[in-house]
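Here the complex is missing one protein chain, while the rest keep their positions.
Going in written order, the chains are labelled A and B, and every chain counts its residues from 1.
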Amino acid sequence: MSNALIAEQVLNGLQSGVVLFLMAAGLTLVFGVMGLINLAHGSLFMVGAFAAAATAAATGSFLLGLVAALAAAAAAGALMEVVILRRLYQRDHLDQVLATFALILVFSEGVRWTFGSFPLFLDVPEALSGTLVLPGGIAYSRYRLTLIAIGLLVALGLYLLVAHTRLGVRVRAGEDDREMIAALGVNIDRLYTAVFAIGAALAGLAGALVGAIQSVQVGMGEPVLILAFVVIVIGGIGSIRGAFIGALLVGLTDTLGRLFLPELFALFMDGPAAASAGSALASMSIYLLMVAVLVVRPSGLFGSRT
Amino acid sequence: MSDPTLLQGEPPVLATDRLCKRFDALQASRDVSLQLRRGEIHALIGPNGAGKSTLIAQVAGSLRPDSGRVLLQGQDVTALDTAERARRGLARTFQVSALALEDTVLQNTVLGVLGARGRPLRLFGDALRDAEARERAEQALARVGLHGSQQLRAAELSHGGRRQLEIAVALAVQPKAFLMDEPMAGLGASGSKDLTGVLDGLRAEAPILLVEHDMDAVFALADRVSVLVYGRLIATGSVAEIRADEAVRRAYLGDDAAEPGPPRAPDPARVAALDVDRPPS
Partner (left out) sequence: MTRERALNALLLLGVPLFALWAVVVEQPFMITLATKVAILALAGTGLNLALGHGGLVSLGHAAFFGIGGYAMGILASHAQSYTPLLDGALTIPGTTFMPIIWLVAMLASGLAALAIGALSLRTSGVYFIMITLAFGQMFYYFAISWPAYGGEDGLSIYVRNRFPGMNTLDPIQFFAIAWTWLVVVLLFSASLARSPFGLALNAARQSPLRARTVGIRVYRLQLTVFVLSGMITGLAGALYADLNRFVSPSMLSWQTSGEIMVFVILGGVARWCGPLAGALLFILLEQVLGPISEFWHVFLGIILLLIVLFAPGGVLGLVAGRERVRV
């Protein structure tokens, strides 16, 4: 196995990790501040992808597509929050799960109704197509590198937002004590809608960025959502730092697992058996990682004790 | 409130041995050693933020101390969780009622009997038709005056009724010791009086370690009183002794039991009345 292959897979791991971070950050923020578990977050991912694909197809501009993705997802998120989710903050988790599951149905079928069952395509913009040669002689997709860069920038931006702005202060205070910040005169409704819209925009961005790599289709959001849950469990609910570390861990475990596990099995099994055992185990590797973390730290790496 | 007859050398039913607990910068329990003897009602008093809840939690098993031990009937139970301690005879009531609100008064009480048995619970058979369990539950309810309300849902009880139910459930466990956290909380004058009567009668079954702010109840019921201030036990003795104790008067009792004032930063220069800390988070 060449170093180039390993390096490429590491970068792929980082790239998928970054996408997971964008999803997980929104989820964990919403949960930390509002105590709401939102299964429809994957739908926002999908909405972003579809908005980007449709807009890019209509205007020929990938950038406009990204903007559309952010706007559409944020708008869908805000609408979701104001019309439905707002009524669920005081309810128990079961109700939240069911209502947001219902939203998945509505969004998925709604999008299928609008766009049909065939996938849309989002093209990688000209400027970012092709590969870039990195130090060490490794050629890697320019687009994926940009994706990684965007993700890291967003992570930085989120950190600055939460740590250094007034909104961030309110968010952090809200995580600790909701009644308190209401008593202090912060407009809770608007804060919650804002937090939700930010999380939604992040999901939409993730969807749009991924849309150029995979196809844009109904149901693309849920597998990513579930992975984002794994990230949050590993990283700890409510912790953006945990989401970041967790996302990178998950992304790397997944890609490197798929690379190395079949090789590992090939050491003591032959050909096809090794390949299938290896890939089967690789598909479970993320969950095994989650199990390992849970055994040692039931509230996640950076979670606060429940 | 006669002094309980104490056989020399008999170990206290419940005891703590130098419990220490720190939350970041806050030392909530400092070397707290306290004993609950057979037949007594032992009140634990102190200003808000003194660490009473933290102490109770450590005795009950819901909080691990940093150091020190909790002993139940002479046995070290520090490593055991709440459920295990309950099976060994420690019954607890809560300041804010913890009840199965959808269930009836009877079901809540029968739960106490079932839990105390310690045996694995049967998957078949009707829980409420278990004669022994039912009888024990009904006796406990009769003691607190809830026998007639058996079929009411716990949610339908008045505040006073729920306090009574808490005690009935604790009784159903047939404990070796009671741990009660502000049982009088929220009760009016007549409710307090009734409950005081009930508690008075309980001490013969099992001693009670009682956290309470209601000074009338404390002075009426307690055989001994311990005073906790800033996490440290500053005095233990009979009611009369405590009332006379200089340190206690300075730290806590000053005037008559007044309502705790608004939270103020502790000012060492001020010596009188109630100094109220921030409660530990």
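Some notes on this structure:
By our rule, a contact is a pair of C-beta atoms (placed from the backbone, for glycine too) under 8 Å apart; a residue touches a chain by one contact, two chains touch by 3 or more.
Everything numeric here is computed off the predicted structure, so don't read it as measured data.
Partner chains of the missing chain, restricted to those shown and counted over the full complex, are A, B. Here the missing chain is touched by one residue of B:N48, B:Q73 or B:Q107, and it is B:Q107.
The omitted chain makes contact with just one of the residues A:A194, A:I232 or A:A247: A:I232.
The missing chain, though absent from the display, is touched by one residue of A:A7, A:A71 or A:I84; that residue is A:I84.
In the full complex, the hidden chain is touched by subunit A at residues 31, 37, 84, 87, 93-95, 97-99, 101-106, 108-110, 112-113, 222-223, 226, 229-230, 232-233, 237, 276, 279-280, 282-284, 287, 290-291, 294-295, 298-300, 306. What subunit B contributes to its contact with the hidden chain is residues 60, 81-84, 86-87, 91-92, 94, 98-103, 107-108, 110-112, 114-116, 118, 120-128, 130, 133, 169, 172-173.
Simple rule for what comes next: only the chains that are shown with their structure count from here on.
Averaging Cα coordinates per chain places subunit A and subunit B 48 Å apart.
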